[in-house]
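Since the structure comes first, as structure tokens, the remarks are kept for the end.
Of the protein chains in this complex, one is absent; all others appear in place.
And then chain A:
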Amino acid sequence: MPVFNVCLKIFRKNWLSVSIYVVIFLAIAILISATSVSDQPTTFAQKKARIAFIAEEQTPLVKGFRKELSRSTMIVALPDQSEKLQDALYFRQVTYILRIPKGFTENVLSGGNMRLEKTVVPNSIENTYVDLNVDQYWNLARLYATHEPGISQDGLVSRLKANLSGTTPVFMKTENAAKTSDSFSMFYFNFLAYTLSAVLIMGISTAMMVFRRRDLRMRHYCSPLKPTNITMQLLAANLLFAGASWAVLVGFCFLLDPKSIATINMLYFLINSLLFTGCIASLSYLISTVLKSLNAVSAVCNLITLGTCFISGVFVPQEFLNSTVLKIASFTPTYWYVQANTKIAKLTHFSWDHLAPSLYSMLIMLAFTGAFIAVALVIGRRQQATN
């Protein structure tokens, strides 16, 4: 297999220019993996709000309330100074400031006004839990006080404690619920499009252009090797290179985030990236038939990889991109690859109905692959006839 072996040698020769892309990719991937939240909760846990608790009276009932509240919130100690409290809210040291006014306990026990003062960060989900706990505690306190007249505050506190100590178990009905949505895996596989494109175009186009040199092609035609044999050897070498590049780049994902391998989503990420590899390999082959100079490969490689990745949502999520840009991007395989990745990342069920949108994007990628091969073959035939 002399052609196959020489093709591999040429790949090895070009490894330096290719490895630059891999190094940049890995550096960014490592950075992201170090900063990303790796442990997504798989069970339900109530989120604890950070609150400032200011009590203008220290009755047993208020003390009991504070104790009860500390079970479901994180109480941050702050001085009762308006400016400092406002600052704490502004810098999100706390999201909720609760003030118990003087005489509040008396009002509760005597059926008076139960108004509390609160200052909150708007649209905060965890504050809703605080509101629920506050309402629950004081409404229950009034209920006991109304139905058990003469009950002491300490007695009331112990009744409330017993009453509120119960918990409600929450079970997640959907296992592995969208574990990969907005996760490291999704980022990694999206960004993989850039590196994989660069590596394959640089590697395959360069090697194929060497074999397309007219004098070498003529020399091959003079040899007893059949043209189909030469083509098959080149194809095998290119597939090996593409497959090895894919395996290495995907392998890094498992090194950086070993847990990701356990999800079913990963299987589809792998299939999607493998199809993308095939598509870009065929595009690289096409590029080698069109380009005339080896020096142009690097420029064309950067233009194609960066251009398509920018408009297809590899670097910036597609939802932030202009609709016209996305329309243009839809004429590139990278767009469909990112689309499929995004859909796969959100998958929680893997029935046909749920998988269909992702598979549709993959099918379009396959169509691109077919088109690239067909155009490359037509150009190749024409060049052969011209020569």
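Simple rule for what comes next: a residue touches a chain if its C-beta (ideal position, glycine included) is under 8 Å from a C-beta of that chain, and two chains touch if they have at least 3 such contacts; residues count from 1.
Just so we're on the same page, contacts and distances are computed from a predicted model.
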| item | value |
| --- | --- |
| Omitted chain, identified by the protein name its UniProt record gives, among "M56 family metallopeptidase", "ABC transporter ATP-binding protein", "Circadian clock KaiB family protein" or "phosphoenolpyruvate--glycerone phosphotransferase" | "ABC transporter ATP-binding protein" |
| Of A:L140, A:V210, A:V300 or A:V375, the one touching the omitted chain in the full complex | A:V210 |
| Given A:I10, A:A29 or A:V130, the one touching the chain that is not displayed | A:I10 |
| Touching residue (missing chain; options A:H147, A:K226 or A:K292) | A:K226 |
| Sites on chain A contacted by the missing partner chain, in the whole complex | 2, 6, 9-10, 13, 210, 213, 215-216, 218-226 |
